[in-house]
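Heads up, one of the protein chains got dropped from this complex, but the rest are sitting where they should.
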Amino acid sequence: MSGTFVGMPVFPPPTHPAFPKAAHEAVNNPTLRGNLRHATHTIRAKRAKAVAEVSDWAALREAGKRIKDHTLLHLDRYLVQLEEAVTAAGGTVHWAADADEANRIVAGLVKETGESEVVKVKSMATQEIGLNEALEAEGIRAYETDLAELIVQLGHDRPSHILVPAIHRNRGEIRDIFRKEMGEWGRPAPEGLTDTPAELAEAARLHLREKFLRAKVGISGANFMVAETGTLVVVESEGNGRMCLTLPETLISVVGIEKIVPTWQDLEVFLQTLPRSSTAERMNPYTSTWTGTTDGDGPQTFHLVLLDNGRSDTLADEVGRQALRCIRCSACLNVCPVYERAGGHAYGSVYPGPIGAILSPQLRGTASEIDASLPYASSLCGACYEVCPVAIDIPEVLVHLRERVVEGGEAVRGGNKVLLKPAKGHAAERAAMRAARWAFSHPAALRTGQRLASRSRRLHPRTLPGPGRAWSGTRDLPVVPAEPFRDWWQRTGGGKDGAK
Amino acid sequence: MRVALFLTCVNDTLYPDTGRAVVKLLTRLGVEVDFPMAQTCCGQAHYNTGYRHEAEPLARHFSDVFGEYEAIVTPSGSCGAMVRELYPQMGERARAEGRGSGLAAALAPVVPKTYELTEFLVDVLGVTDVGAYYPHYVTYHPTCHGLRSLGLADRPRRLLQAVKGLELVELPGAEECCGFGGTFAVKNPDVSAAMGTDKVRNAESTGAQVLCAADNSCLMHIGGTMTRLGSGMRPVHIAEILASTEEEPAV
Partner (left out) sequence: MSSRERILGRVRRALAEVRDEDAPVERGYLREHGARSVAETVDLLAENLADYRAVVHRCTADELAATLGRLVGERGSTAVAVPTGLPPEWLTATGAEQVADSAESTPYELDRVGSVVTGCAVAIAETGTIVLDGGPDQGRRRITLIPDHHICVVRVPEQVVSSVPQALERLDPARPLTWISGPSATSDIELDRVEGVHGPRTLEVVLVGGDRPSAELNTGDS
């Protein structure tokens, strides 16, 4: 076993370049561009078809939004209700204020079982807190069992998509990773493995089987937690989730506090919108629900770790809190033209794409270079908002976070109100914006500027040096006209009598 | 009806032909258009870059200038969306910040009577055949804010389909953003350029001579990419196509 890299990146990342710099490489990588284009376009068309099948999509989307908003506005009450219900059903509830605390709790619980390995269901929350690395540091090996997570883990790679963390890999690359790495971790890839998806899936089945059968501890997240019943829900496709949720003796679920829905009935909305939005299916192959423990069936010990890690700070932001409605379907990634070209790694977070661009700077704050650049990683085209099954107005939050970056202001970090300073590197822009605002508030000044530009137009180059290259490196500048419109309007009286 | 042309600062400065085309078109359709000389900028670039507080006085100025008109017509989907979608949000934010409802009240009158040009033609004037003549192969790119914020839907296409001599060809990936995005174009130049290149390649694949859109900011980016890529296509604002007639054809 080589085992140099078992986990996901540490969260927050110590030093990650700003988004534009990180995207530069991806944009110029033709294989990556091809892989992302193929995958996102495939799923885009399928999602549109799956959504068009249900006539009441708009009403389901609206109800999903309202249920989540209602839950968030009464989150304290529902958390306590959930805790009571889970406890009554035989589970144990733990509370983790941040990533370190969650990792300590989980490592402690695994150690109590005396085991040194765990099988894991794909879970964004455990990626977010860097659980695998924390467990490794405690001598506990975590095996990812979702196919895409397995590809990432075996490839010593980083996830680049919420639903399909190995979306940046094509079938040929996956075959090569399996051939090279599977033997280091357990059962090697079958002889003569080809790159057909069915054979690759079969290889994963054989490789993971032994791990499932011997597993004593399973670790999961959850898609939903029902406050009134204490029920947890995991939505999946491959059956690895079922393996991890039912075969081990001990199950530990790490779940963000925003994953609550109040009632059992509320699931009827999300179990319709999530599969169609994520994998574009009427229903995903497997959904497991469990309430505490069941005598003689499945894990007899169940721990639920409720994770804050920046969520309550996000909740304090009136505009930004809508990001907590997210059900991690990935529809916004799949439809995003920026994600398609920059790839998931450029976002420097386990949450890439449009939702990542509003979630990471809220969960982590805007202090780092990458987090301060994420709100700008969007052309504000609005495609993400259009497909979001819980109607998160991602452009609205992006603009709100841009304001936080350039103007600073009040925010909550670690439960405390803080006054953020404007981010560095925006001074020239700020000055330009102020100057423009002044000119636009004084039409005469604007007009003088326009005339100056028009009169000197023959001297204008179509490309610019220095910072102007950001535009003119790839695009010519427009030719400035002989006179601005307002001069023509005044000269001709609005083009009266066919005046030119 | 007292109709004001809100041309936008970009068109005023860089694309006066579009302004002249709007005036010509509306005049031909019997609308008396005014161009309030005090108009400047809706504040979109400020707002979307994070300078909401710099955008507020510009929004107030807009409302002062245009408040008295019965309809405000703009040949820009994104500036139209700024007024219709984001002015109410600005008012709400000011209220939530404890600054009272003054801003919301000041902006409220202009919100419902601001129309993007194709909306004004189809919804207010009730025309789709504007008597235009434009003998070219044209492909149409629906710009994002027109498409998603204003919900222009098929209005621009219906107008183009009624133009005599015009052959409208479908643009593959039409609803994908061109990559302009205001300051996005300079803050994320690599991704923006890649999006622009894909948009131009898709447009070229149609065999059309002209790529038409209802927003010159996007066309500035697409057109700048076209000339840099040595494409034979031209970007043309929809107003200039609709203003073109057999007597006075646009070039």
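Chains here go by letter, A and B, matching the order in which they are written, and residues are numbered from 1 within each.
Just so we're on the same page, contacts are C-beta pairs under 8 Å (C-beta built on N, C-alpha and C of every residue); 3 or more make two chains touch, one makes a residue touch a chain.
In this text, all values refer to a predicted model and were calculated from it rather than measured experimentally.
Counting contacts over the entire complex, the absent chain touches A.
Touching the chain that is not shown, out of A:P17, A:P188, A:G239 or A:G449: A:G239 (per the contact rule at the top). When the full complex is taken into account, the listed residue touching the unshown chain is A:A59, out of A:A59, A:A137 or A:A482. Considering the whole complex, the residue from A:V86, A:I129, A:L208 or A:A346 that touches the absent chain is A:L208. Across A:Q81, A:S123, A:S220 or A:T279, the residue that sits in touch with the chain not pictured is A:T279. Annotation for chain A: contacts to the undisplayed chain at residues 35, 38-40, 42-43, 54-56, 59-60, 62-63, 66-67, 70, 73-76, 79-80, 89, 95-97, 101, 145-148, 151, 163-164, 166-167, 170-171, 174, 197-198, 200-202, 204-205, 208-209, 212-213, 226, 229, 231, 237-240, 242-243, 246-247, 257, 264-269, 271-272, 279, 281-291, 294, 296-298, 306, 308, 312-313, 315-316, 321, 334, 412, 415.
One rule holds for everything that comes next: only the chains that are shown with their structure count from here on.
Chain A and chain B have centres, each the mean of its CA atoms, that are 32 Å apart. Chain A contributes residues 19-20, 23-24, 27-28, 33, 318-319, 337-338, 341-342, 375-383, 385-386, 396, 399, 401-407, 429-430, 433-434, 436-437, 439-441, 443, 446, 450, 453, 462, 467, 469-478, 480-481, 483-486, 488-490, 494-495 to its touches with chain B in the complex.
Residues 7, 9, 11-17, 19-20, 23-24, 27, 33-35, 37-41, 43, 45-55, 57-58, 61, 89, 93, 96, 144-145, 148-149, 175-177, 179-197, 220-221, 223-225, 227-228 of chain B are the ones that touch chain A when the two sit in their complex.
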